[in-house]
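What follows is a set of notes on a single structure, which appears directly below.
A protein chain is absent from this complex, but the other protein chains hold their places.
Here the chain labels run A and B in written order, and each chain numbers its own residues starting at 1.
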Amino acid sequence: MRWNALLFAFLVAGLLIPPEYSSGEAMGEPGYLFVEAPSGLVADIVGVGSYATPVGLALPPGNYTVRITGNVTVIVQVSVVAETSTIVRVDPNAVRDAVSGDGIVSIKAIFNESANYSQEKLHPPFDPFAVPSGGCGGASVYINISKPYPMDVEILGRNRVYITLNGTFMHIGDDSDGNPCMFYVGIFPGGGSRLESIRNVTYTVPWARLEINSTPDDLTIYLNGGHNRYIFYTPMDFYVPAIPHDVYNVTAVGYYGTIRIPVIHRLDTHTVGIADGHYLVESVVKVAPNETYHVNVNMEKIKSALTVERKAVETVPLEVRSEPSNASVVVTDGVLRAFANTPATFLLPRGNYTIIAFKNNLSAQKSVVLGGEGAKVFLRLIPANATLSLAVQPENATVLLNGEEVEVGNLTLSPGRYNLTVKAPGYITKSLEVILAPNEFKSIEVSLERKSVVEDKGIAISPSQSKTDDIKLEETPGNEQKGVFNDTQTFTTSPTENIPNSPSPKEDSRPFVIKISLLMVTIGAIYIALRTRR
Amino acid sequence: MRLLKAILLSTILITILVFPIEKNALTQPISGVVLVGRGMIVPSSGVALLSSNAEDGTEYTVRVFDPEIGEAILERNATGSFRGRVMLKHSGPYYFSIRTMTPVTMAVRIINRYPSVTVLNIRYGLGGVSALLLAAILLMEGRKK
Partner (left out) sequence: MKIQMKWELEDPYNLIVFMFGFIMLGITFFSGLTRNDVVFMVSGPDEIIVSESAKTLGLTLPRLGTEEYTIFALTGALLVSLMMRYDRDTRVAKSVYSLPVRNYSVVLSKALSAMVLLFLASLLPAFLAFVYIHGDIPDLIGRALFGEGFLAGYLIYWAMMVLYVVSVSALVAMLSPNTFASLLGSITLLYAPLVLKLRSLPPAVINEAFFKAYTTQFYPADRVVTFLDGSFYTGLLLPVVMLGVALILSEWRDVS
């Protein structure tokens, strides 16, 4: 008995000891990150550098973000594990093909290994789309959009979901008599919204219709970063505000007098995010009033166009020393690159490598076959030069080499690692790392892609935690029309007595009559069956 | 007659049994958070403790509305933080709301929960009448025999 107790105590104590995370142990053992993408693209590995694809890097284990910019932006967040190659395969063109629709101006595909963007779908005991018909107003289910402006959602029916915009006058449906329902919309991110019934409106926000689909269905939709766990799943249609230009001095008459809105800002783009697990595809749609737009994301194609694979690799040591010491060393096999300062020991998969060492204007290069139990290399650095031939598109682009502006053409440089940045107004800036070996003549062509008309609105979608509360508090109301709020909320769900006609239409009750007669017939049949027997 | 007796007896038994059940249930306080407005249906009377924190200088109005009497039982302008208590004299719905320009969160805690006098009277009344009726019926039946 006592032994049992001791054993039990031992087990419990074992549970109480916090698990130790082995982070330091693998310091010396690098992991390998490969980015496989069509050539001509630049992978920006945040905190490490930018490289022309395909590229492989020997990196200390940890989390890395790979960003491939273009009109399709791909962002991959992966963790690199020691002694393992993490292979990121990206095909931006296939990503582009997977997203179809009209009005889409830019696409961003995100893969985040440590996040789950799918939201758990709530199965409510009520139907969020079933809202009372008749008067003005509908169901207001919470959604948390604070950027670019606070927005909320107002539901009038399955296909009549309106995205309301803070500090504006909106026309949300009609009442049963066909009169338009006009509201002054006030939204507090995290705090809900209120609609005040108004009349004599000088400007109402125009609507555009967004029809969002995906393959497969039932994926989580984020609209401008906001999400609602009751309703935002594909396929889904929305009415979204489409304000082509700023509108000034808008007035309406509300419950407590005239409401004046000094300015309603332009809002002609909406970000539609469709998520499935680690994947999130964000499309920015430019909308014009009274138009219908479609967004269709083929998540299966996205998943095949953007993959992450892990393979264990066997490594052998490569010891590099140099004279003078403390020179920078790059070991590369064309794809994989590893960096260090001499004297250094690299752990690399077996293969053929080129070792380039450089310090100031001295440099050396050596090829080595790495096999068996590893290799040792000694480099004597001597003065040498290399030539870099640059061609850029467009021709007026500015070229920066390690931050200094240089002329386009042939450049004579000392060998080493260079950071090349090419930028031009109206184009997406590209930067990449170039390694020049001694006596090398390297020619590089950089062509920039045009920037899409829409700038990044900085909408961030936070992946779902296991049990996030539906309502989170946001501090910033982001509301520039604070002063015009009245302090009473009015909501014109018409009281029962005011509407003479029942809103449930006549055709609804007809099937019910049929049902009742069906019941009567059944009862009659049973009665007859009982009577006629014997 | 037996049916009536069964109903009366069950009523008496339920009346007796509800007290211990209720005693158990009412020891837990109810708590909730109000952002803009929130209605709560409480199963007994009690005392609601309200507390809200906002940045200094933020003005807002705290309101507790009682739909039974159709009046606000608390309406207070507050600046910054606010602490208050309000008697909930009866069970049923109450509507707690905050009128404000900027989001203010208010915590509501309902303590000291006990059935109101009216409810107790109803229970005693119904239970007592049932008991009396049952007694009367039994007595009459006894006399007939």
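The criterion applied here is as follows: contacts are C-beta pairs under 8 Å (C-beta built on N, C-alpha and C of every residue); 3 or more make two chains touch, one makes a residue touch a chain.
Please read these numbers as outputs of a predicted model, since none were measured by experiment.
Touching the omitted chain from chain A are residues 125-127, 130-132, 134, 192, 194-195, 489-493, 495-496, 502-504, 509, 511-512, 515, 518-519, 522-523, 525-526, 529-530, 533-534. Considering the complete assembly, chain B touches the hidden chain via residues 1-3, 6-7, 9-11, 13-15, 17-18, 21-22, 25-26, 30, 32, 36-45, 65, 67-68, 70, 89-93, 95, 115-116, 118-119, 122-123, 126.
We take it that only the chains that are shown with their structure count from here on.
With centres taken as mean Cα positions, chain B sits 48 Å from chain A.
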